[in-house]
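Shown here: the complex without one of its protein chains, the others still in place.
When the chains are written out, they are named A, B and C in that same order, and each has its own residue count from 1.
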Amino acid sequence: MKRIIRIGVIGQSERPWEPLPQYLKDLSYRIGYLIAKEGWLLFSGGRDGVMEFASKGAKEAGGITVGILPSLTIKEANQYIDIPITTGLGMGMRSELMVQTVDAIIMIGGKNGTLKELSSAYMNSKPIVILRGSGELADSVQSIFYEGKYLDSRRNVEILFADSPEEAISILRSALEVR
Amino acid sequence: MKRIIRIGVIGQSERPWEPLPQYLKDLSYRIGYLIAKEGWLLFSGGRDGVMEFASKGAKEAGGITVGILPSLTIKEANQYIDIPITTGLGMGMRSELMVQTVDAIIMIGGKNGTLKELSSAYMNSKPIVILRGSGELADSVQSIFYEGKYLDSRRNVEILFADSPEEAISILRSALEVR
Amino acid sequence: MKRIIRIGVIGQSERPWEPLPQYLKDLSYRIGYLIAKEGWLLFSGGRDGVMEFASKGAKEAGGITVGILPSLTIKEANQYIDIPITTGLGMGMRSELMVQTVDAIIMIGGKNGTLKELSSAYMNSKPIVILRGSGELADSVQSIFYEGKYLDSRRNVEILFADSPEEAISILRSALEVR
Partner (left out) sequence: MKRIIRIGVIGQSERPWEPLPQYLKDLSYRIGYLIAKEGWLLFSGGRDGVMEFASKGAKEAGGITVGILPSLTIKEANQYIDIPITTGLGMGMRSELMVQTVDAIIMIGGKNGTLKELSSAYMNSKPIVILRGSGELADSVQSIFYEGKYLDSRRNVEILFADSPEEAISILRSALEVR
């Protein structure tokens, strides 16, 4: 029987006055593409920004995409979501649910919502890979890390860094193997 | 763009001393099979009993199955679940989430957990079809209905009855069209 | 150390065209009053109807009232709520939460929302007392009971009936003692 692997991609959404920069679109797309090529399921918050481009990449590689959405309406989902889970739980709880249900997390860029998901993934001891050079919190959050790799002195799980989408996938592959 | 339709199938789980009767296995399988043939997504609680046989039917018809599970472990999912959502929310909240995220509900047999989902679907004014003759609460719950088709005098949504899996699908098709 | 006892009161809310009948106001008030006199905490959905009058009774007996509310705004709470929990979880999940957090349930009248809470309390094997003669589902739901006292053949917990608020309290007192 095929083992099911669910990867959560976290990163910033867009605002009309805050469009996703092209390099983040590319990185997100590439991550999504590679996840699907591995045969893994792509989970995200299902909305725009990093979530949308990662889902687009996964779809174009023939994968399946799941969006864990805040409200009860499917209209919130981006067009690349196959399985919309319209939770009605609101922004905060739905991202908690998303993190709880996946096997590992990849972080690309990210603002506060992404920080909360990173913190939640660490709380749940999920394997986490941060894409270095993707900007925003992905590049600044390490300054509060304990020993450069934990979110606190409890050392729940070592947070890993990758310099490219390919490396991120390769790190995850290893991390998931030992589980 | 293809419209996404999510159908939740509710009905009893099994206990070692309470195996699902063959006729319920058959009805559940047939419902799942027909849902997938329509191109609809099959949602359920992801565990055994009616959930398992409906998911099996959907898989054998080439469909996609989603299981909204109570705990955090994927081991709880039956083998026909493609997309396990391991919520960690517990029995009650996870079935609330399942009902909230689907577009319509089909009820087959059912014990107390199914009653709660029926009540929740009615609260959310989702189209509901009860498979008549499938036993348990599917056959007895009408005795508390208001005017024979509502769960209370507020008339949120008319609860419909079907005499066969084929009729259930046909009723849902109409109900979903007008939405 | 004082033992903390939390009692959930469930029953219908009001609509402008569906005001709570005077006898239900009186029964709800009396139940709330007696709960507080026992030194128990009164939990409810925190809104109008049975919830409001039970909370009023509890306050006038010097008790403490908790309201587990659907939305994020405190304005939804009735004026007798001391501790508003503004969950943002929506109607269905918040009532699930309310039932999960209490030690026992008293049901007065009730429409579909109350049925869902009754079903949820039974799922969680909480002691449940239904106030007979309070109308609506409190008087009709027994017709679907298994052996006249269970919501299904799994016999999670025996559902008890009382003919007066005083008897309801007395039954709960016994039920809670043995826990």
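Some observations on this one:
In this section, a residue touches a chain if its C-beta (ideal position, glycine included) is under 8 Å from a C-beta of that chain, and two chains touch if they have at least 3 such contacts.
These numbers were taken from a predicted model, which means no experiment stands behind them.
Considering the intact complex, the chain excluded from display touches A, B, C. When you scan A:Leu41, A:Met93 or A:Ala175 for touch with the missing chain, the hit is A:Met93.
Set against the missing chain, the residues A:Ile4, A:Ala61, A:Leu115 or A:Leu176 yield one that touches it, A:Leu115. From the options C:Leu97, C:Leu115 or C:Ala138, the residue with contact to the chain not on display is C:Leu97. Mapped onto chain B, the footprint of the missing chain covers residues 72, 88-90, 93.
For chain A, the list of residues touching the undisplayed chain reads 15, 18, 90-93, 96-97, 99-100, 111-113, 115-116, 119-120, 122-124, 136-137, 140-141, 143-144, 151-154, 156. Residue positions on chain C in contact with the hidden chain: 1, 4, 6, 41, 64, 66, 72, 74, 79, 82-89, 97, 100-101, in rising order.
Please note the rule applied: only the chains that are shown with their structure count from here on.
Interface note: chain B and chain C, two copies of one sequence, contact each other through mostly matching residue numbers (shared numbers exceed half of all numbers used).
The angle of the rotation carrying chain A onto chain B, fitted on C-alpha atoms and rounded to the nearest 5, is 180°. Taking the mean of the C-alpha atoms as each chain's centre, chain A and chain C sit 41 Å apart. We define each chain's centre as the mean of its Cα atoms; on that basis chain B and chain C are separated by 28 Å.
Contacts with at least two other chains are made by residues 97, 100 of chain B.
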